[in-house]
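The complex is shown incomplete by one protein chain, all other protein chains being positioned as in the whole.
Here the chain labels run A and B in written order, and each chain numbers its own residues starting at 1.
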Amino acid sequence: MPKQEQTVGLFVTCLVDLFRPNVGFAVVKLLETTGWTAVVPRGQTCCGQPAYNSGDRRDARRIARRVIRAFADFDYVVVPSGSCAAMIKLHYPELFKGERRWAERAEDLAARTYEYVTFLDEVVGVRQLATRYDGTCAYHDSCSSLRELRIKERPRALLGRMGGVKLKELKEAETCCGFGGAFCVKYPEISNAMVADKVADIAASGADTLISADLGCLLNIAGKLRRNGKATRVFHIAEVLAGMAKGHGIGGDPEPKGAPKEQPRLARIGNVKR
Amino acid sequence: MQPTADRFKENARAALADAELQKSLARMREGFVGRRSAAVERLPEFDTLRDEARAIKDHTLANLDFYLERFEANVAANGGAVHWCRTAEDAREAVLNICRLVGARTVTKGKTMIGEEIAINEYLEANGMTPVETDLGEYIIQLRNEPPSHIIAPAIHVSKSQVEAAFRRHHNNLAEGRDLSEPSALLAEARAVLRESFLAADVGITGANFLVAETGSVVIVTNEGNGDLTQTLPRVHVVLASLEKVVPTLEDASTILRVLARSATGQEMSVYTTFATGARREGDLDGPEQTHIVLIDNGRTRLLGTEFEEVLRCIRCGACLNHCPVYGAIGGHAYGWVYSGPIGKVLTPGLLGQRNARDLPNASTFCGRCEEVCPMRIPLPKLMRAWREREFRQPMGSPRAKWAVRLWAFGARNPVLYHLGARLASRMLRRRGGSLRRTARFPFAEGWTAHRDLPTPEQATFQSQWTGRRRAPGRMKPAAHLMSARS
Partner (left out) sequence: MTTSREKVMGDIRKALGKRAQRDEAAEAALAARLEEHAPGTIPARAQKSAREQVRLFIQMAREAEASVEEVKTLRAVPGAVSEFLAAHNLPSAVVVAPDPALSDVAWESRETLEVRHGAARPTDLTSVTPAFAGVAETGTLVLTSGPGTPTTLNFMPDNHIVVLRAEQVVGDYEAVWARLREATAAGPPQAGKPAGKMPRTVNWITGPSRSADIEQTLLMGAHGPRRLHILLVRG
């Protein structure tokens, strides 16, 4: 435990903010029990990936400057998303390459920014967790976490420090799930083929739970699982570690008790086959 | 072949629905990935060699004029001829003239991507010659009159029964009762038929994996040996090579060769690597009487010196294709031209013009596997993004998509507006999803909901619930300990 209160700035990410606030609260809860105070600057919105990957470099830079300013006063910044953390750590410096002042500020923020799992393992130094999760869990390595931030062992190690978790490796743990930001709506059939492979891989593993550290991947995979009528539980690793992984998680319970009948599915939308 | 790179979406859709193709792709994915990984593991120096290979090519590109001049001088010193061609038309003309001068009728061909690029086969046929592909995969697709679907395994999408059908249709002396149900029988048939072409050829056209400046040598790499029969038996050997194939020395070629086969097929070394320097010498009992090197630009100088220069390091190993999940879902034909997969996404817009291949750099999740396995360390996702940046800056592409991005960005720069919008969206989504926590339909989300449900939030936005709590660093009271976690 740190001797005095340590403060960490929380970059919530736009997807967590909108689609799964539970992840944000789980991060805060776990950090606070280890003596870290989470502070959430109001000025944050998005890391700028959508603009950056769409080729809108100008907007990406504007957003980046805003993020850099919002987190200027924190010694540590934690991000519960591999892709957003990579955006800040690797791509912000690239966005300002050659411009001395902003390049320096970007490098500075990059050095203080941590993906959440990495932060817990390396900075907080969590060695044992009193929380428990009972289930056979498959872990999906998001492409940014794996290839940009080189995270592979840490999430598995952390899950291993909890009670109850039985880890089952996916045969294709490192294969892209087909989310890719705008890709999944610009090229839906290809994205569908990729996520279909991913859920088939999950089914083949026999795991009853799917965990990852990137909400984009989780929304994509959960959405496909539910469309296929699967009851696989889906959680962000933050929720699991904090003991806040209740029910079926993302995408809800396939058969919630007392819920109205499932909405009728559309057989066809436009020319796109399901 | 007529490029169809501008019809990527259609092509992809057709590919996804093609059951035979999907079977072949599944087979391919298993094989190449595992074998490459095993080969890499076996060579501890692999990553160092990749760095050196990259450095060799970067150095060569930075001094391309010097090395090409040196190469040319050494080719001439060995009695060969170099033909400089700016465009595909120039190259086709050069090849035709060489063939005409010797009255060529049958022309055998080793595997050459640049040959496909300049569409040399159609041109020779239109001028009364018979080009015969000798690489087994290329031969199969030549019979089927279709383009290659993979850089090193051009017929990967073809099943053995489809191969049999092609042979039966085109081979004159094939007895009906002959059993061709097994690949070994098909191979024997192809070997026999193509042997006749090898022997009858007046001109042999090959590509070049490398051009060695130091000696004026041309390097070809095959597993079949067809390239060697193509260049040794006929009277005339023609090499088609794009400008960036040159490397400085024999040692440089060896360094890059060490990463080539391992990346492509997972072999320690390809079966046949041949360094050819000039034509038949005095006393030689075999060998071509003439050698011609056709050096082709066809758009490379438009990439040299730009942000895309790094793509010219490519040695056409195909590793990026083998590891790409998008290629793995749709195969090579969907990319609409000679170069498919991640390399195709960067090269095709560069060589055909971005307007003719707009979708290609966009159809990627940037998963990064391609860059991870590229032996020449080409930053393919970065280059795809560079194409996206060019598209965004120009009046090209869907205006609706651009405005959506700009709108999002505008919101992202105005937190008050953004958070308000997020609260509204959250409310809409929650209402739609209800206690199911998901919906099968949501406005503007057809692309998503066509195939997946959309999970909906279980509570109001994080930011709206955080109000009143800590917004800025400073002295704070620690929160109550809710559970124990020891550091």
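The working rule: contacts are C-beta pairs under 8 Å (C-beta built on N, C-alpha and C of every residue); 3 or more make two chains touch, one makes a residue touch a chain.
From a predicted model like this one, the values you see are computed outputs, not experimental measurements.
Of the chains on view, those touched by the hidden chain across the whole complex are B. Within the complete assembly, B:Thr134 is the residue of B:Asn121, B:Thr134 or B:Thr449 that touches the hidden chain. Of the candidate positions B:Glu10, B:Glu45 or B:Glu122, contact with the unshown chain belongs to B:Glu45. Considering the full assembly, B:Ala213 is the residue among B:Ala213, B:Ile293 or B:Val338 that touches the omitted chain.
Among the residues B:Ala38, B:Leu101, B:Ala126 or B:Leu187, only B:Leu187 touches the chain that is left out of the figure. Within the complete assembly, B:Ser270 is the residue of B:Thr106, B:Asn121 or B:Ser270 that touches the hidden chain. Checked against the full complex, the one of B:Phe8, B:Phe198, B:Trp448 or B:Phe462 touching the unshown chain is B:Phe198.
Taking the whole complex into account, chain B touches the unshown chain at residues 24, 27-28, 31, 43-45, 48-49, 52, 56, 62-70, 73-75, 77-78, 83-86, 90, 134-137, 140, 153-156, 158-160, 163, 183-184, 186-188, 190-191, 194-195, 198-199, 213-217, 223-226, 228-229, 232-233, 243, 248-252, 254-255, 257-258, 265, 267-287, 295, 297, 301-302, 304-306.
Here is the rule we go by: only the chains that are shown with their structure count from here on.
We define each chain's centre as the mean of its Cα atoms; on that basis chain A and chain B are separated by 31 Å. Of all residues in chain A, only 1-2, 5, 7, 9, 12, 14, 16-22, 24-25, 29-30, 32-35, 37-46, 48, 50-57, 59-60, 62-63, 66, 73-74, 124-131, 143-144, 147-148, 174-176, 178-195, 197, 219-220, 222-224, 226-227, 243, 250-253, 256, 258-260, 262-263, 265-266, 269-270, 272-274 touch chain B in the complex they form. Those residues of chain B that touch chain A in the shared complex are 9, 12-13, 16-17, 325-326, 329-330, 362-369, 371-372, 385, 387-393, 401-402, 405-406, 408-415, 418-419, 422, 425-426, 429, 433-441, 445-463, 465-466, 469-473, 476, 478-479, 481-487.
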